[in-house]
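Just one protein chain is left out here, and the rest sit where they should.
Chain IDs A, B and C follow the sequence of writing; residue 1 opens each chain.
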Amino acid sequence: MSWLEAHLLTLVIFLPSAGAVLVALLPRSEGGQHKGVAFIFSLATFLASIPLWTSFHSGPARFSFEQKSEWAPSLGFSYHVGLDGVALLLFMLTALLGPIVVLSSWGYIRSRVKEYALALLLLETAMLGTFAALDLVLFYVFWEAMLIPMYLLIGVWGSERRIYAAVKFFLFTFIGSVLMLLAIFWLWSNSGAPGHRTFDYVALLEQGALPAERQKWLFLAFALAFAIKVPMWPLHTWLPDAHTEAPASGSIILAGVLLKMGTFGFIRYAMPLFPSAANQWAPAIAVLGVIGIIYGSLMCMAQTDLKRLIAYSSVAHLGFVMLGLSALTAEAVSGAVLQMVNHGISTGALFLMVGILYERTHTRELAAYGGVARVAPAMAAAFVVITLSSIGLPGTNGFVGEFLILLGTFTAKGMGSWTIGTAEFSKGITLAVLAASGVILGAVYMLWVVQRVFFGPERKAASHGMADLNLREWFTVAPLLLAIVWIGLAPQPLLDAMRRPVDEFIERVGRPQRAPPTAPGNKE
Amino acid sequence: MEVSWLHLIPLLPLAGAAVCGLLGKWLPKAWLYAIALVTVLLSFCIGLTGFLRLPEEVPIFHEVAFNWFSAGSLHVDMGFLFDRLSGALTLVVTGVGFLIHVYSVGYMDEDPGYWRYFAYLNLFIAAMLTLVLGDNLVAMFVGWEGVGLCSYLLIGFWYTDEEKAYAGRKAFVVNRIGDVGFLIGIFVLFNATGSVSFAQLGVAPLTLATASIAALCLFIGAIGKSAQLPLYVWLPDAMAGPTPVSALIHAATMVTAGVYMVARMSHLYTSAPGVLALVALVGALTALWAALIGTAQNDIKRVLAYSTVSQLGFMFIGVGVGAFFAGTMHLVTHAFFKACLFLGSGAVIHGLAGEQDLRRMGGLRKYMPQTAWTFAVATVAISGIFPISGFFSKDEILAQALHTKAYDFLTLGPGGPHLTSLGTILYLVGSFTALITSFYMWRCYFLAFEGEYRGPEGVHPHESPGIMTSPLWILAALSVLSLVIGLPEPWVRGSFLEHLNWEHFTGRLFSPPRGGPPAGFSPWPGYLVALAIGWAGFGLAWLLYAPARAASGDDRFAALFPRLRNAFANKFWVDEFYDWLVVRPLWSFARGLWRIFDATIIDGLFINGSAQLVAWVAALARRFQNGDVQRYAAVTALGVLALVYAFLLRSSP
Amino acid sequence: MVDFFHAHQAQHYLVLAALLFALGAAGVVLRRNAIIVLMSIELMLNAVNLTFLAFARFPLVANSPMQGGFSQGHAAVFFVIATAAAEAAVGLAIIIAVFRSRTSVNVDEFDSLKL
Partner (left out) sequence: MAEAVLFYLFAAGVLAGGSQVVLRRNPIYGAVSLVGCFFFLAGIYVLLSAHLIAILQVLVYAGAVMVLFVFVIMLLNLKEEELGELRFTFWKVVGLVAVLATAAVIAWRALGPAYPSTGPARDNAILLAAEGFGGVKAVGRTLYLAAVLPFELTSLLLLVAIVAAVVVAKGKI
């Protein structure tokens, strides 16, 4: 194995940081060279990550491209990175969105361009690192490192109520993270004798299950951090504010990658580390997921602000993902992972389109729009395709994910059943049927948006000679459109990549190992 | 037989759609037309070749194009199944589709969005072919939703009109309600059998409960797609689209998908006789309901739309009584004459510069004789007047309903009365509906083509160009000729026509209902009654709307049944009822939930409330932070005292 | 010699340190003049130094567990002295700076730190 091969992952992770260093060295100026550097480095990151995808194969090792260097051996943490199929998909998604994000706000960001480019590049490294980390401390460092550039993106380059939104975003996320940090420390202190303790994810995973009583609290601590990030109902209210106030690039990152951190955290950390607790809480999470689906959809129908509406649609979509994860069947979990990617692409693209609209009209009010399709037909066509993906039409990526989730949930016999009176309702079937109603509501609100914005007579926002997509915007939209159709028609490579981690996940969480008996009298 | 060319049938129109949609704006018009038309024609030719070469013993072509997705135990192939049923429907879809493409060249020529139109139309053909040819439920669902999408796009084709855009959205959403039922049906079947392919579902043993639930869920899908009670409301509004679209999608092909699906899943439905009865009942009620509304509509396309809903009801009676061949046969014949009717109405609208109101037509036979003749032929067909196709196919359904044995084992509840008389009820309802059908179709014909011209001044009614009339003639001819597939089997036994006989042709395709097919009844009594009914409807229409005084026909009708006609004219207020019951409460609920729960309780009370609490505590703490360093020092000294006390006096011995 | 140790164990030095510390602390709490506050802090630091030295001189165990032995106490005092020098320099600089802008060295007039 050549040096390059052994360090490829690390190189990709830190390539944007190298760009950030370069940006920092460049003098402050009015020109576009900061954005240019950011674009080149994010594009290079994406290109460099392509070999990861092409040379990825599920070998005997659980993680590919693994690299481990001691960092502080006496404290048990190390620089340990690697990718399994699930992480790889999200890693690729992040790398793909990187250059698109830089291009998306090219014309819109005019103040503090240097800092903006810095924030974007550092954020990208943090995001990539979060997916690749295999050490809990490293993971936590990357996880928190995402927070700062994102906080600045919202707070500095956002719109009117940006400070409120940024603080809200920060506090919400941080409260969860702190509990997770405590749980990480607990795991560490429990992982061996002093001097032999470890933060290493793989080592912790192989140590076997903790007592059920302990798992419960640790799982809750991890789950809270991730649930806020997802965000699960009722912890979602930071999301509409953050999305509404963030600039387009921030919204794309937020929807495309940051929300995935929560669901990724569930599938990578919270559930496998604490399998019996996960198994025990899964129905509750599934119920919250379904509430999120229906509630989020209803919220969408009540909005008058375009970005806020799409933010709420994320709540609904992520509800699907959480439902799939907690169904604990191979179909549903595969669907959930696929849906993470799908949501990143389609909702990212939606925010991209909204950003393009906003750049022209400077309004997010739905009432101001109408008849845009007449003046900007290509924009309308792109938006409709993305909408179709968002409502899960067959042939687009959204369908495969939603279908697998619903089918997997429907057949989830392990969830047990509720008894109401004498009637017995299988939890899986009930939840799948309820969640399916979200499919209807999704069509209701998304098509309403399409009609409101693009159809009908031309209203205020469309009237002053709105330009259609320009070349730069095409470059941002086209890859996402291609991805939508490509994943819709040929999702199998993605499903193949995630097969092994999903199977292991099911193996570990789906059928809980006999947890060591808890202390007598502590009967669970 | 495994083949490798089946995927071409849907792929060609899809490629056409892609070219038209992506490049159409820049292509010369002639090229675009050529691409759109030739791809469909090629599909038709492939379909025809395949159809003629179907092997005699196992008349099936099958192809697995690629593995679409598989996860866990689920395995979904993009596979195609070409048997006599799907083959025939392929021919109908591509054939009628091609004719409508031809017609559209004339109809849409002046519209600036013509390239978009042809892209959508080709996409529709591709989706419909996927629906028909799919070899598993998921592939079928792809087409199922795909046609819904095209329907949405084409209904809202003239999107600058808010109402038309709304109609498209309504169609999609109502269809989605059904689609969710379909999805759940797939899940139930997969849960029970572990497979989604027709081949395995066709032989899988199912318990009555599973079969019933699955059949019911799938039927909900059919209700949505095929516009049956209670989800039919989108179809009349769907007439907002260009008229050829109404002909192709909302009459001939897409809306019949539900019937096709029930026929395709005959094994499942015959395993669930209760649901089968429900299918027939829903069909009968819808047929009657829509026919009644159709008597009092003034928009020529709406009349045809309600007649479509009504005819679909007939088809469901057919499949619901276990006579899957009868239902699908009516599907085929209906495709021809209804497409002809719609295209005829399109020609009328075209010739009257956009006028759709029957009250402002009249006497058009003089101005557009070709349209009038073909329209008349199709009207004869739909009214069930001997001997044109509709007569045979509709009567076959009614006769099968009367003699059905599908419900012999069915009781109303455990130990309740047997439902043997259900078939008779269906027959009576169906016959009465046939009478009304004949009446309103002739009313429509008389109002439009006979009597004096009542149209707007300054409009010069004119015949359409040849490119539009020739499809009319072909479809009219097909409406007549397709009678051969409906001739009773005993009549044609032994002759070459036997191979064309639909019952014989599809013989082994469908599972027989539990009581077995009805056999040994004479068709004659049914024919006589049907003949009488057809003419009676014509007579009634003549009484009220005789050519000479067609204009005042509605007044006479209203004078006869004032309240009833008012109810018909207002479509039984169903739209208003749904609006009141579902639509407005849902939106108000969403807004209320947002304001009260999301914004006030979660965000206001819990989130900002806790922030407020922190602020109060901080305000309290701030009073101690007055900036006086010496006070800080004093407090520190107190703290040191406490620590020293704790360490030195409390803890050590 | 021996008698002396007998008579003067660590406790005498510790009591002296406590009193000196109290004097310094009282100065910090009571006096308004910032320079005197600073000098009182020096007193407190010296009281601490005294404790270090006393404990280094009279250890309860025979051998120090730390590398460097009981001289570590002296090393600590050394660092305290260095830090105190630095602190005095910066503290006096601050006093000068504040005096320039406020023409006062009274600490109770410095309250711009309050929220």
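Following the convention adopted for this analysis, a residue touches a chain if its C-beta (ideal position, glycine included) is under 8 Å from a C-beta of that chain, and two chains touch if they have at least 3 such contacts.
Since the model is a prediction, treat every value here as computed from it, not as a measurement.
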Q | Touched by the hidden chain, restricted to displayed chains | A | B, C
Q. When the complex is taken as a whole, what residues of chain B touch the one chain not shown?
A. 628, 630-631, 633-635, 637-638, 640-641, 644-645, 648-649, 652
Q. Can you name the residues of chain C that touch the chain not displayed here?
A. 1-16, 18-27, 29-33, 35-36, 38-40, 42-43, 46, 49-50, 53-54, 56-62, 66-72, 74-75, 77-79, 81-90, 92-97, 99-100, 103-106
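Rule of thumb we're sticking to: only the chains that are shown with their structure count from here on.
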Q: Please work out the Cα centroid separation of chain A and chain B, and write it as a whole number of Å.
A: 37
**Q.** Centre distance in Å when chain A and chain C are each reduced to the mean of their C-alpha atoms
**A.** 55
Q) For chain B, which residues are shared contacts with two or more other chains? A) none
Q.
Using the touch definition from the top, list the residues of chain B that touch chain C in their complex.
A. 622, 625-630, 633-634, 637
Q.
Show me the residue ranges of chain A that touch chain B in the complex, using the header's touch definition.
A. 168, 171, 234, 237-238, 295, 298-303, 329-331, 334-335, 371, 373-374, 388, 393-395, 399-400, 403-404, 406-408, 410-411, 432-433, 436-437, 439-440, 443-444, 447-448, 451, 454-458, 489-492, 495, 499, 502
(Q) List the residues on chain C that touch chain B in their complex, please. (A) 25, 28-30, 32, 107-108, 110-115
